[in-house]
Each structure stands twice: as structure tokens, then as C-alpha cells.
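The complex is shown incomplete by one protein chain, all other protein chains being positioned as in the whole.
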Amino acid sequence: MNFPDTALFTFLYRLINSPGIGSVIVLVLGGGIVLSVGLTLRWINRGGLADELDVYAYPTPTLHQHTVREG
Amino acid sequence: MLKVDEKDKAKLLEPLFTASPRFWGFILLLLAVMGWGAFMYGRQVLFGLGETGMQRPVFWGVYMVNFVFFIGISHAGTLISAILRVTGAEWRRSITRVAEAITAVALIVGSLQIVIDMGRPERFFYVFRYGRLQSPLLWDAISVTAYLLGSLTYLYLPLIPDAALLRDHFPENGRRWQKRLYTLLAIGWRGNRQQWLRLEKAIAVMAVLIIPIAVSVHTIISWILATTVQPGWHSTIFGPYFVVGAIFSGIGALFVAMTVVRRVMGLEDYITGRQYRNLGLLFIVMNAVWMYFTYAEYLTLAAGQEANEFPVLASKLWGEFAPGFWTMVALMVMAFWIMVAPLLLPARAVKKGLFHPLASWGTAVIALLSALSLAGRLPMFASLPVVIGALALSLFLAGMGVAAWFKTRPVGATALAAIFVLVGMWLERWNIIAPTMTHPYLVDYATYQPTMTEYAITAASFALFIFLFTVFLKLFPAVSVWEVMEGRVIEAERAKVHIPLPEPSRARRSLRGAGD
Partner (left out) sequence: MTKWAMIVDLDKCVACQGCSIACRHENNTPAISPEEAAMGRAIRWNDVFPNPVNGTEEAGAYPHVRTRYLPRPCMHCENPPCVKVCPVQGTFQDENGTVRQNYARCIGCRFCTVACPYGARYFNWHDPYWSPEMARCLNPDRVVGRDDLEGPAVRLRGVVEKCTFCIQRLYAAQDRAAAEGRDFRPDEYVPACVQTCTAKARYFGDLDDPDSTVAMLSQNPRAFRLLEDVGTRPKVIYLREG
């Protein structure tokens, strides 16, 4: 082998060489992204439940204190 | 019910509910090309990869070039629109949708190239079952997965309010599945303050996250090549070199897509000279950086003349890959000139005879003849210094002649430069992959001639790219409606602020006095 014969290096080598560990990382990452996106979308969707009657086609008038121009 | 300008509605929303015979004809054409590719791919699966021109030692060919090219294109979008969003560049608003669509579509087509290139595609899922972290291909699986999911999200998030607009303004006689699609994608969007607050937060977080992911994707693709010990690939600058090339070709793809969308859908009021000017400056910078990296990469090889690496370089500079290599260089130089010359040329110069477009044709012919003589393809018509002088002078005059022409047509000129860059970047990937494959250490030098299978599948890949892009733009507005509406308000507010012009300095004043 091309590395010092210590427990740390052996562990790291096993980490990168064992089949399946890479798959776990891909799946955890992919699953994590899908899950967090799903949660974000739900969070945005729930935002509609707020007790606000005014709706806007774009956010400027409500978020950034510009005057509303009725088009 | 969300409100929308009548003009925006007519230009951006209504075309989505109808389809002309021309549209269907175009779709049919694309389907025909894709069908041809699918048939050839079916043959390749049945008979094996021997149907391609690949052999030993050219184990990777056109599919790998396409893979690197398409993933490079994908940097158009996310990276550019994310960087512009993060830096608050107002002019980005009307082109973000197109850029993000390119990203998602190019990633899908690019990842598909890997499956096409596999000897046993039915074992593709092994990568997700036996994945080994040591292999650069697995780094790629990780980063491309993250990038694909991330860029789809990044495409979708700003689409939510637009989907709600489409849902609210859906015509009575429209197709029902389309209405259901918009309702589904709008995920109950009302557009109240709380929802906007959350959406903007989510977009802001995504824009920051996507930048490192995008950089990692093309770095890792370069590492697939650079982590081997093959001559010409084992290079330390491949990571940044590929990222720069990816952003460069991404801007090129964005320019072409922008121009087509603008022309076909009549969006001249949305995608204006401002977008072309600002993105054009970025294009020039990326061209220069790409040139610098290319030069740096090859200079070290040329100066070192390492026994196994130099034949690779020689094949590019004057060997069998020279036509492709010098075409690439010429395309990039021309693209640079097309973008830069109009900026340097004073408006009045256009009327001078030196800048007459017709003059450039004659000089271009002289330049071509002298270049061919220098390359040994034609007999020398004069002594060497004269030919070189003729080449330099005629190139200069031809460049001057076309410069004025380009100055009067900024959009067409930019699109032309962008096409040059796209072709040049495909050739760049070819010039990196093929020469090293044909010049290995301990195998006879080989030649690589792609077969009809590879041509068909490549054509089908481009057709698939255009197909997915077209279908997307037929279902969703090509311009982010809410962002453009917001931009208008911001512009209007900014216009109210009066910024006094700087006082001309005394030197400038005296200069102007002398001139007039």
C-alpha cells in the first residue's frame, strides 16, 4: 500500500475503497436534497395560510416598501 | 386572482395556450432526428459498442466529448443567473428563465451521454449500489446528482408565481391537463406577503448554494481526465480551465437561445440591447481568460517536450488534429474580435471607406490564400516575409471591414460570436480527449474515425436538447413574468432619484473646446 500502516489511514482507505459507501453518500445527498426541497415547498405553501387578504403578482410593494402602481 | 399587465399577458402568457402548425412541424422534425438516434442506439445496445468508431486505445470518443460539452453548457444558467442574482444585477431579470432552462435541459442530455457510452447500460444502477468513493466517476455521480436536483429546484422556485399567474389567467377553452399542470405546480400560491417572503428567502439560499455545486461539477469532470497518468491529461490546471470553458460556452449557449427566443417569440421589448451589452462584456472576459488558460496549458507542454506528452501536442499543432485545433483557435479569436471591435470603433468611423463591409471580403480572400500557402496547402505566391506581411495586413483590413458591419448589428453579431464559441468549445473538448486517446504510452498510435452510430446519436442528443428546451418554453413563459414586473417598478423608482452628472474636468473642457 502507498500509505502509512496506521489505523487512521487504514480506516480512510476502507472508506474510499469499499463498494457501497459512495452509493450511500449519493443516496443520502440526493434524498436530502429532495426532502429539503419538499419541505421548503410545503413551507412556501403554508405561507398562504397567513391571515393576509392582499395578494401581489410581484413582491416589491409588500416586501421592499415601494409604492404600488396599479397597472 | 393575481394581476398582470395586458402587454405581458399578450406577449408571454397567451402564446402558451395555442400552437401553430409551424411549431408542430418543428417538433416533428426534432422527433424524426431523435428517432433516428434512438434506432442507432438500439443497434448499439444489441450489437455492442463495436458499432462506434472506438477501439483500443481510443476507448473514449464522441460520447465523452458530448458529455463534457453538454455539462459545460449547463453552466449557462445556474451559474450565471445565480451569480447575477447574488450580485443584484437588475438586467438579469428577463434572461434568467432561459438560462435556468438551458441548465436543466443540458444536464439531462449530458448525463444521458454517460449511459449511452456504457458497455452495459443495464448495470447503470450499480453505480448507486456498489459506488466506490475513490473513483472520480463517483465524485461525478455525487456532484451531478446534486447539480441536477439543485438546478431543477432553482428553475422551479421562480416558476411558482408564474405558474399561479397561468392558473389564474387560463382561458376558458384551454386544454384541461395544462390547467391541471399549472395548478399543481403553483402549489396553492396566493401571493400574499408571507408567501413572497418565504419564496424570496428560498431563492436567495438556492442561488448561493448552487454556485459551489456548479463549480464542483466541471472541476470533477476535468478530474476524470486529470487524475489519470495519461500524457496530456495529467495536468494541474484542468480544474479551473474546464470551469472557465464551461462558463464561457454556457454564455455562448445563453446568447444563442436568447436570440432565438427573442426573434421567434417577438420578445424584443424584454430581451433588449442592455442584456446583450452587459452579458457581452462578461463574454469578452471569459474569452480572454479561456485563451490565457489554453496558452498556459500548452506552453508548458511545448517548452518541456516530455517524450510522451510532446507527440500529443504536436498532433494538435501540426499533426492530424491541427485542422480542428486551429479552427478552434480561429473561432475563438473571431468571436473575441466580433465582441470587442464594435466597442473600440468610434461611431463616425463607420462611414470611412476602410470600414466598408465589401472591402473585408476581398481582404479575407487574400488572408485565406496566404494562410493556406503558409500551411503548405498552396504554392507560395511570393517570398515568405511578403506572404506573412500580406496575411497580417489583409487580416487587419478584413477585421476592420467587418467591425463596422458588426457595430450596426449588435444582436446578430453577438449571436454569431456565440455560435463560433459553441463550435469552438465542442472542438476544444475534442482536442483534449481525442489526441491523448490516440497517443498513449505503450500502444501503437491510432486514428479515430467516428461512425454513423456516433453521428446519429450526437445529432439526436442535440435534437433532444432543443426538443426539451422548446417544450419547456411552450409550457412556461420564456421570461419570468413576476421578476420583470418587479424590475419595472424598481426601475421606475430609481428613475425618480436625481444623480447629478459629474462636472467635466478642466482638461476635458479645454480638449472639447479645441475640438469643436
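For clarity, chains are labelled A and B in written order, and residue numbers in each chain start from 1.
One rule holds for everything that comes next: a contact is a pair of C-beta atoms (placed from the backbone, for glycine too) under 8 Å apart; a residue touches a chain by one contact, two chains touch by 3 or more.
None of these values were measured; they are calculated from a predicted model.
Enquirer: In the intact complex, which of the depicted chains does the undisplayed chain touch?
Expert: Within the full complex, the chain left out of view touches A, B.
Enquirer: In the whole complex, not just what's shown, which of B:P311, B:G324, B:P357 or B:P410 touches the removed chain?
Expert: Final answer for the missing-chain contact: B:P311.
Enquirer: Among B:G37, B:P440 or B:P477, which one is in touch with the chain left out?
Expert: Result: among the candidates, B:P440 touches the missing chain.
Enquirer: Touching the hidden chain in the complete assembly: which of B:G37, B:P57, B:G232 or B:G401 does that?
Expert: That would be B:P57, which touches the missing chain.
Enquirer: Would you indicate which residue among B:Y126, B:W318 or B:F396 is in contact with the undisplayed chain?
Expert: Considering the complete complex, B:Y126 is the one touching the chain left out.
Enquirer: Over the whole complex, note the residues of subunit A touching the chain we left out.
Expert: 2, 17, 19, 22
Enquirer: Applying the definition given at the start, please give the residues of subunit B touching the unseen chain.
Expert: Considering the whole complex, subunit B reaches the absent chain at 47-50, 54-60, 114, 117-121, 123-124, 126-127, 129-132, 134-138, 141, 224, 227-230, 311, 437, 440-446.
Methods note: only the chains that are shown with their structure count from here on.
Enquirer: Residue numbers of subunit A touching subunit B in their complex, please.
Expert: 15-27, 29-30, 33-34, 37, 40-41, 43-45, 47-48, 50, 52-63, 66-67, 69-71
Enquirer: Mind pulling up the subunit B residues that touch subunit A in the complex?
Expert: It is residues 1-5, 127-135, 138, 141-142, 145-146, 149-150, 153, 160-161, 165, 187-200, 202, 481-483, 485-486, 489-490, 492-493 of subunit B that touch subunit A.
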